[in-house]
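Removed from the display is one protein chain of the complex; every other protein chain stays in position.
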Amino acid sequence: MTAPLATEPATEPAEAPAPADPLVEVRDLTITFPATGGADAVRAVDGLSFTLRPGGALGIVGESGSGKSTVAATLLDLHRGTGARTEGTVRVAGTDVLAAPEADLRALRGATAAMIFQDPLSSLDPYHSLGDQIAEVHRVHRPGVSRRAARARAVEALDRVGIPDAARRARSRPHEFSGGMRQRALIAMALACEPRLLIADEPTTALDVTVQAQILDLLHTLRTETGTGLLLVTHDLGVVAGSVDDVLVMRGGRAVEHGPVTEVLGAPREPYTRALLAAVPRIETARERAAHAGVAYEEEGREAGAARRGADAGRRGPAAGRPADSPRPAGPARPDDSAPPADSARPDEPVRPAVPAARTAVATVTDRVPRPTTGDDDHNGAPLLEARGLRREFGRGGPLGSVLGGDRTVAVDDVSLTVAAGETLGLVGESGSGKTTVGRMLVRLLDPTAGTLRYRGRDLGTLGERALRPLRGELQMVFQDPVSSLNPRRTIGESVADPLRAAGGLDDATVVRRARELLERVGLDPAWYHRYPHEFSGGQRQRIGIARALAPGPRLLVCDEPVSALDVTTQAQVMDLLAELRRDLGLSVVLIAHDLAVVRAASDRVAVMRAGRIVEEGPVDTVYDHPQHPYTQGLLAAVPVLDPEVAAERRAARARV
Amino acid sequence: MTAYVLRRTGGALLVLLLLSVAVYALFYVAPGDPATLACGPRCNAEQIAQVRDQLQLGEPLPVQYLHFLQGLVTGRDYSTGTGVLHCPAPCFGLSYQNDQPVAQLLASRLPVTASLAVGAMVLWLLLGVGTGLLSALRRGGATERVLTVLTLTGTATPVFITGLLLLMVFCATLQWLPFPTYVPLTEDPEQWAWNLLLPWTTLALLESAKYARLTRSATLETLAEDHIRTFRAYGLCERRIVGRHALRGALPPVVALNAVDLGTMFGGAMLTESLFGLPGLGRLTVESVRTVDLPVVVGAVLGVGAAVVLAGAVADVLYALADRRVTLT
Amino acid sequence: MNDTPSTGAWRRLRTRPSAVVAAAVLAALALLALGAPLLTALEGQDPTTYHDQLVDSARGGVPYGSFGGISADHWLGVEPGTGRDLFARLLYGARVSLLVALGATVVQVALGVAIGLAAGAGGRLLDSVLSRFTDVLVALPMLVFAVALTAIVPAGFPRPLLLILVIGLLNWGGTSRIVRAQTLSLRQRDHVAAARLAGRTPTQIARRELLPALAAPVLTYAALLVPTNIVVEASLSFLGIGVTPPTSSWGQLLSTATTWFRADPLYVLLPSGCLLVTVLACTVLGDAVRTALDPRERSRLAVGTRAAARPPKGAAR
């Protein structure tokens, strides 16, 4: 925790200016987005100051809405012409960015300071080849260079960032690359003109954990080899831990804490930083965490979030400053506040009495070959849900389809698993591993192409839609995207009440009362029944989604990446809510996530998926502490750690491989 | 890709089959008897019956339809009185009006319609995309408003007015252009273009507003995309961003719409063709409808149907080619 | 304080001056059309009475006097050949044209939404069948249909209604394609999945989850359909299958006016002008509605996407 900065290779590039002349100097920066369409003006950045020395690396960390990305864009004055008001001074490599004429600014952009964006796919022109795009940028800044030379330069840059067979791949368009390769290509574009500063705005957020590690390693190597300065903007404390010298923690447009990475992460001075750190799920800790310190900051985080939504474009009027975004009302059911009784249903619980919940892991997850149920299962009776040999293909089907040529892809192949009553099964894997498809098949949102699905002894897989409908309520799902999972044109209360109304048999007053109870149960004010989804934050929407899933009284809840779209503090609260509900209601849960730490904290058993198959499964501690499959091992090794020292060790280990 | 082509072809054939059934059914309910028409107004019942036999219209409609289908596969033979006229497969039959095989008739009209359609397309693309781009760049300004009103005027004015106005101004009053007649491209390319300029313009004026609006919105949409931000962040000037990247991004929907429009245009721009005396497919179709010339109507409708369906498929393929992110299913 | 998405759109719409002007123009046109009997009574004319003495029979029936015979009695002059009052014919024509255009648009939208929704939300087989059906319809020359329909329908059948049906039944392909494309993307959304899990039937899902979200693109497209339908009506009149005489419509006026633009320019300019104003107003309003309903994705309207690869059918070529 006390590793000195000196552990970073200190070989300063020869041409770097004297330390007295900083590469980036930001003084009293304030950015205000004007009021639009009913929204108030938003101050996204408020009196921020920092410097970055040549060749140095600074991480800016914060939750969504903290203003960190706004700062990054301001270094190239990308807000120019959008109506945003910027005050203060920003100097990059000696240029006064905010005052510079258009031509000077263009010369700065890309040549002196280059930016790497979060989503490499949308950040590249889909219609031109990568080589052309890089060459174009190069020629803009080196007007004398011939077309051919620029192209050669592009190939060189692609080669430099580790794209194999660069000469050929330079002719490919972005969509022909994988996510990681695209991000490499974007970095290659940034390198094309040998800039003195790289600005990386959430460069790895869209990537899988193993790819993330590769990209961070690449950035590190480049920085050490070329002496380029790095400004890394991220929400992930684990990412900064291994990549930068200094950290600036931002909240609500202001700097909360600023200092060397070892100090800020190792011995944070500010409560907010501490809360942030505490909220990060630790992969090394077993489940059943105690309540943590982060909760106290949730409200403020919310406020900042609202500010950001306004700031992002000032497009959505009503969100900013609405009551929904103000501190939540004190209610009896704040899940964050206390641990409710563990083994009995609450009297006001609108759902049916829970099955006794205190059970250990009993589910059996089989790998490929369906195992006959062993003694482990027997003493708990039949499993709640049992899937055998599940397979799912996409694309055109039918016998004709196979004749006409196979444009079918297999998303899930021969997956067998069981979920016992009251058990939480974690399902982890990287993007494209098929975990979401499995989840949707378990609740029959997707029909399996092959395999059997048995729920409480009934064959669920072959039931028709109509026959399935009465059973639907017992198998519910919490979705990943809190935006698309709620109908924007319906009040949240009605969304929650929808399953009750669909089931029929209840009068309107009862339906509304139960829906209000459910809202309260997930920690929302029942008075918000008549509000619309756009008035709520991501975490609140996820709570609404959970309330809706609870409404029909399910036995099994499939949670598909329930927290991946949320900030770390919110994430923790939602996970706590889920854990509490599971205990109280005796629910079985299938938790699908890419975040290994989240899964460990919440699951009894875990199954690791890769390319449509389960490669390893077992009790959660066994798998995490003693991974057997090389893929699981690699996955665990790639998870960023908060300790800069450990991060450096791991990087070294990865480099050796 | 092969599967895609096979699937689309299968679908297209089905569509065409349905189309032919629809036309036969319509023919059944539509007024006018081809035999009476061919025989002449002063024929008596007996003569009409003879002509009906001669036109092979004596049988019930479903049987006629079966013969039609058979003819598509095997061809048919017709008596000319002095000999036999063989109509090779795929035989759509003989025109009641002039006893020519329909396929031959359509083939002779196709170059005219193709000339008209392709030239008009070039013009409406130039006019529409140019206007759209300009108004996207000058959005909110006076230029945009003027351009919008101008292109919309084109849309709001029926062809029979636009065309006559153009003729009056350019051919009669100013005499800058000849009154259009169709000169085959193979005969004299210069005269071909010169003669078709007004018909092209007439159609382009009608269509360009659509393209202007499409280009404008697609360009604005592309300008809001992330990769445009990338190029701004890399110091590219605005002109280059719009010209090279935004326009390219706006192209796919334009290309897709264009393929479909072109296909429909092959169905014939009948008002334009009539006005300018161009012996194209559209006019043939309309004439045949009026004269209850069933074989020609069926042939023309199938031809147009094929063009539209083909255009739809081409639109999808072009879209996929233009926008590599889309896959064909 | 409850700000639903639609009331927000309404507020945004009202703050756009161009939208207000366009709406006012359309409202004025509607008022003129509705008030036709009153206004012509004010003028003291009616749309069908012949005024033989006002036209120069020897010169093909061109109106005496300048500007098509404008006078205190005939505010916009008289029709060549018949001497019927143009002001009255224009106003009464507006009733027919607007009614036909709006009616046809309603038919097109209703059919297009129903079929597009079924194709987009139903199974793959249903989608194939409906899409092929749409293809057939699009490929069928409108004239064949129109002639057949007008011929088999009894003469007593109200002609405007027939025109509404002909135009409406033949041109819903564009709407249906847009709706289908939108539905295909909408049904990927999780709230649709949630509704399924809640036990909602496909019909309920279509009505409750999909239909409301289709309003914006459909409304905008419909705004463009209205003027297109007026031009189509004009073309049908030109082909002799428009309204029954002595009824007038803008299309009927335009089609008879065609050859007169040299001898009596006003005769052509009046209906053309009305048509143009309507087209402009509809387009501007359509744009405004689009932006208001979808402020963030201002140009994502189907007209600008692949979904709209089928524009309103150009019967008017």
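Chains here go by letter, A, B and C, matching the order in which they are written, and residues are numbered from 1 within each.
We adopt the following convention: a contact is a pair of C-beta atoms (placed from the backbone, for glycine too) under 8 Å apart; a residue touches a chain by one contact, two chains touch by 3 or more.
As a working rule, contacts and distances are computed from a predicted model.
Chain not shown in the complex: UniProt lists it as "ABC transporter substrate-binding protein", one of "Sarcosine oxidase subunit gamma", "ABC transporter substrate-binding protein", "NADH-quinone oxidoreductase subunit M" or "Heme exporter protein D". Under the touch definition stated at the start, the shown chains contacted by the missing one in the entire complex are B, C.
The missing chain, though absent from the display, is touched by one residue of B:147, B:167, B:218 or B:300; that residue is B:167.
The chain not displayed touches chain C at residues 48-50, 52, 55-62, 80-83, 147, 150-151, 155, 238-241, 244-246, 255, 258-260, 262-264.
Against the chain not displayed here, chain B makes contact via residues 30-33, 36-48, 50-51, 53-54, 79-83, 85, 97-100, 105, 108, 164, 167-168, 171-172, 175, 178-179, 181, 270-271, 274-277, 279, 283, 286-287, 290-292.
Basically, only the chains that are shown with their structure count from here on.
Each of B-C and A-B has its own count of C-beta contacts, and the greater count is at B-C.
Farthest from chain C in terms of Cα centroid separation is A. In terms of their C-alpha centroids, the spacing between chain A and chain C amounts to 48 Å.
Centroids of chain A and chain B (each the mean of its C-alpha atoms) stand 51 Å apart. Taken residue by residue, chain C touches two or more other chains at no position, since every residue touches fewer. For chain A, the set of residues that touch two or more other chains is empty. Within the complex formed with chain C, the chain B residues making contact are 11, 14-15, 18-19, 22-23, 26, 29-31, 148-149, 152-153, 155-161, 164-165, 168, 203, 206-207, 210, 213-214, 216-218, 220-221, 252-253, 256-257, 260-261, 264-265, 267-272, 282, 285-286, 289-290, 297, 300-301, 304-305, 308-309, 312, 315, 319. Within the complex formed with chain A, the residues of chain C that make contact are 2-6, 8, 11-12, 189-191, 193-202, 204, 208-209, 212-213, 295-296. By the touch criterion stated above, chain A contacts chain B in their complex at residues 76, 78, 105-111, 114-115, 117, 119, 122-128, 136-137, 140-141, 173, 175-176, 186, 189, 395-396, 401, 404-405, 407.
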